[in-house]
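Coming up: chain A.
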Amino acid sequence: MSGNFTRGIILEQRKEPALRRKLRTFLNANYAGMLFESDLPYDGAALSGKQIIEIARLARIVDERDGLFLHEKLEKARRMNVKVVVGDAIDDEPYVSSQLNPLLFLKKEAGGGLRLAAKAVGNPKIYFAIYKNLSDLDLKTKLPKDIDGVEIRRIHGRYPAEFRTMDDFDSHGPAVLIGVCSLIHLYRAVYEHRIQSTCFVTVAGICVANPTNLEVSIGMTPTQLFERCGLAEEPGYVVIGGSMTGAICEDPDSYLVGTMSRAVLALRDEEKKRRYQCIGCGRCAEVCPENLTPFYINRYIELGKYETLSFYDIHRCIGCGTCSYICPSKIDIAENIKLAKIEMKRRRHEKEGD
Partner candidate 1 sequence: MQQEQNSVKKNLRKELDLIFVKNPVWVTGLALAPAVVGSFTVKNGVGLSLVFGMVTIPVLVVSSFLGMLPKKVPQYARTAICAVVAALMLIPARLLAGGIAPNLFDSLGMYFSVVALNTVWIVRAPLCQEKKPQWALWEGVCQTVGFSICVLVVSALREWLAYGTFGGNSTVLSVKFPAVAYAFAGFITVGVTAAVLRWCVDRSRDVVASVRRQQKKWRTQR
Partner candidate 2 sequence: MNNTLIGIFSLLLTALVLQNAVFSRALDITSLLVLPGGRKGLRQFGLILTGITTAAALFAALLNPLISQWENVQYLRPVVYVLILTLLYGIVCFLLNWKKRDWFHDHSMLLTMAFFNCAAYGAMALTVYSGFHWLESTVYGLGIGLSFLLAVFLLEQGRRCMSICNIPKAFRGLPAELVYVGLISLSLYGLVGHQLAA
């Protein structure tokens, strides 16, 4: 519950039509043949932990949370003697439900996958983590108390919730977070010897006629996904990833959707971009989850005084974008900070090079 008192913003979730709808598949022809060769049995109960990690390696499963290979993560967790394994279904960004929806509709695979991962690490406690936003009263989907016998923990509080997840499980000892989608892939790898060739993607946005969660083969283009779900109107721009931290897709016809994509959003080019001068209201400092002062950071970046930025602890910025969201002057503070970090790194390298 402690999360309710953290800093951040209350966001309209806008997950609803996509979250309620059934998960659909959208696969290309060679999905059936994507299997790996192995002598290991098709039975999770008969496998040892090391064998499960070996299967994860053979299936080339990538965790969609951080882009690491699942087998590397599991091995590291095993070495660190982890006490808790958490299946992460925290979709805290608006529109995105590509972890939550598979969790609700593929309960058996998700729960089984989490058990397998726990076995690989050494039988610690297991939980699923879901984001409980203050404003999701409009959510029509009832979130269950447990999935396949695994307890669901709800992460409370305001928007940047994902980085806070660890704090909720800290009391148990060291924890590891694994994305739900990769757990589903782990289950399939163990019981079907299937290589990870698909990913879960939310196709949503104002311009999409039927917002849906899709399981798609890796390598589809956004245009194909939009054809599948139907476009209500010509999209203003296409975003890959979350609506808060994602990136603009320059060319929807040739971009290839991958494991880390999570969501493809078609948004309307709604309002003309109105540029205001900073009025110095300080709202960015009020909402910053890391308690930084983006106002001064942005001002010093604009003035080019990069040496002062370390005083304002710019390296603690998690890039959540709350400052840009709240800014009444519509200044791209988060983007500026991101670029400034890159610039600072470049300068440091230059200095060391000399």
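The candidate set was assembled so that all candidates are chains of the complex that A comes from, given by their letters.
The definition used in the following text is that a residue touches a chain if its C-beta (ideal position, glycine included) is under 8 Å from a C-beta of that chain, and two chains touch if they have at least 3 such contacts; residues count from 1.
These numbers come from a predicted model, not from an experiment.
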Selected partner (touches chain A in the complex), from 1 or 2: 2
Parts of chain A lying in touch with candidate 2, wherever the complex brings them together: 296, 299-300, 303
